[in-house]
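This is the structure, below, for whatever I ask next.
The complex appears here minus one protein chain, its other protein chains still in place.
In this document, chain identifiers A and B correspond to the written order of the chains, with residue numbering beginning at 1 in each.
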Amino acid sequence: MNLNDFLGPLTLPAWIVSLPLVAAGLGVALPKIGRPAAVFTAFATSLLVVRLAGEVLRHGTIQLQVGGWPATLGIALQADGLSVVMLSMTCLIGGAVTLYAAGYFGADSAAISFWPLWLFLWAALNALFLSGDIFNLYVTLELLGLSAVSLVALSRSAEAPPAAMRYLLVSLIGSLSYLMGVALLYAAGGTLDLNALAAAGPHRPSISAAFALMAAGLVMKSALFPMHFWLPPAHANAPAPVSAALSALVVKGSFYILMRLWLTIFEPFINPATADLIGVMAAFAIVWGSIQALLAQRLKMLVAYSTVAQIGYIFLIFPLSSMPAATQTAWQGGLYFVFSHACAKAAVFLAAGNIVYSVGHDRISELNGIAQRLPVSMFAFALAGVSLIGLPPSGGFVAKWLYLNAALTTGQWWWTVLILGGGLLSTAYVFRFFSRAFSYTTETVGGRPVPWIMEWTAFVLAMCAVILGLTAPAVIKLFTAGQPF
Amino acid sequence: MTISLLYALVGVVLLGMGLYRLVIDPHLVKKILALNISGAGVFLFLVAVADRTPGFEPDPVPHAMVLTGIVVAVSATAVALGLVGRIREIKGTAEFSENEPE
Partner (left out) sequence: MFFDDWLPLMILLTSLLPGIVIFVLPEDRIRLRTGLNMGGATLKLVLIGVMLWGVRHGHVYETRLSILPNMDLILNADAMSAMMTALSGILWFLTTLYAIAYLETSPQSRSRFFGFFSLCVSSTIGIALAGNLITFLMFYEMLTLTTYPLVVHRGTPDSMRAGRIYIAYTIGGGAAFLVAVAWLKALVGSVAFTEGGMLAPFVDTYATQLRFIFMLMIAGLGVKAALVPLHGWLPNAMVAPAPVSALLHAVAVVKAGAFGIVRVVYDVFGIEFSAELGLLQPLAVVAAFTIVYGSVRALFQDELKKRLAFSTVSQVSYIVLGASILGPVATIGGIVHLVHQGLMKITLFFCAGNFAETLGVHHVSQMNGVGRRMPWSMAAFTLGALGMIGVPPLAGFISKWYLATGGLAAGQPWVIVILVASSLLNAAYFLPVIYRGWFQDAAESWPDKPAAGMPETHWMLLIPPLITALLALLAGVLADAPFSPLEWARLIAAREYQP
């Protein structure tokens, strides 16, 4: 057995999943080691993911049966272009959040619990994106939910525990619904493997029921209107790095699963009406989320409602891709939204976290002139805002452009109106905060200085959102490696 | 009606009952209990699925799923109860309605 067997391309997925898990375990056993373990894991995992991306680009989809156990009994890991992009996104945001949290948490007790929980969350995400069977997805979903809830509860604010509780209850109902769907699928298909189920036989009523259950559960966990009510309190009251991770990554996990199921198992059974129903819910999400963001009193609440709206955009992937002429473009656009939104939203939450760290509150009406005190964070906010609105040169613009193309080439002009209207609404709520932040004031209010790492991680993430706008062809080439669509 | 079909139906009924209570009842501990009952319903359904070839041995895979599910349910319940304790400390009560304003 040589090094190549151990660390070769085929075992990369296993390493990517187990590294954060091991680090998390170490963090529980030896609390002092938590922070350095996390930073090391961030770097190491990123390197592994880059290597995996290279392999997938060269050889197409990579599959690994963990421990050599065959399908059904064993756990199948699978990496195609889509997984690799999601993994890269996780590493990028995860790395930034790790560095930010290193500066954010002082020596208080929350820090001891944060690192292992955060590493569990990261492990869950990695496993989720690499899973090749539906039950493994359930396990990762649960791990993801539990770590996320616990991270929310770390906040010292009084609103956090009820918000975490609500999040937990919704998360558990969602998982239960999903598990029921798994049971039905297994009963119908005799296997848990995604690819095997996709190749399975004729349509049966239980498959539609399974789809309904799983979709309902995943929609709840992804906070699509009207199942979004749990998200704003949870994301707004969590500690800053947690909010960033939640909005950027955790909600995308359940969305990813829905996407996979849609593309593989349920593909022959999808009714255009279902896609349109999702579209209607997405439309409400965009409008409602934006309006609530306009009315929010606190900055983090504004940002959380913005997530609700942007999730609507992401779910537009389903109705837009339902017509064959636009399928590829729609999927590319949706994924670009996922990636850009992750970078931009994380940057915004980190910047908002800097504000709270500095002045102790985030009430928008009292934040006049904050740009003078925190220029780097505000610049990050500005760049990220550009991506959220969908203006060039940003990833958000590329995503919007792809969506518009998909809508217009198939004559679905109503989605065009929605997409543009949503852009105008986002402009309104972004500039609502902006104009206050950049107004000139001579009053110098006291405030804690913010560690440079916290400001600069926010800025780097915001720059990533912009850079995504300039490197579209390369990123899209990565998405489509292994032909997930 | 075969045993497994009965199990499956009971499982679905339990799932429904639990969900109903979860939504209606404002007391948190009751919500957690209701969730556990729903979970038990799903597990029962899975046990029923294991009887895929009647007369022969049951399929072990759903059993493995149930075991995993139970472990998950226990951990989730633990987290939930911990949260309830914290909420009780802060708010003095363990009740809230589903649509509490922020």
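Just so we're on the same page, contacts are C-beta pairs under 8 Å (C-beta built on N, C-alpha and C of every residue); 3 or more make two chains touch, one makes a residue touch a chain.
This is a predicted model, so every value here is computed, not measured.
Enquirer: In the complete complex, the chain left out here touches which of the visible ones?
Expert: The undisplayed chain, in the complete complex, is in contact with A.
Enquirer: Specify the residue from the set A:229, A:288 or A:438 that touches the hidden chain.
Expert: Hidden-chain contact among the options goes to A:438.
Enquirer: Check the options A:111, A:263 or A:472 and report the residue that touches the missing chain.
Expert: A:472
Enquirer: Spell out the interface residues on chain A facing the chain that's missing from view.
Expert: Counting only chain A, the missing chain is touched by 332, 369, 372, 375, 379, 386, 389, 391-393, 397-398, 400-402, 404-405, 408-409, 416, 420, 423-424, 427, 431, 435, 438-441, 470, 472-473, 476.
One rule holds in what follows: only the chains that are shown with their structure count from here on.
Enquirer: Which part of chain A faces chain B closely enough to touch in the complex?
Expert: 72-73, 135, 139, 142, 146, 149-150, 153, 158-159, 161-166, 168-169, 172-173, 175-176, 179-180, 182-183, 186-187, 190, 192, 229, 232-233, 236, 301
Enquirer: Could you please specify the touching residues of chain B with respect to chain A in the complex?
Expert: 15, 19, 22, 28, 31, 35, 38-39, 42, 45-46, 49, 52, 61-62, 64-65, 68-69, 72, 75-76, 79-80, 83-84, 86-87, 90-91, 96, 98-100, 102
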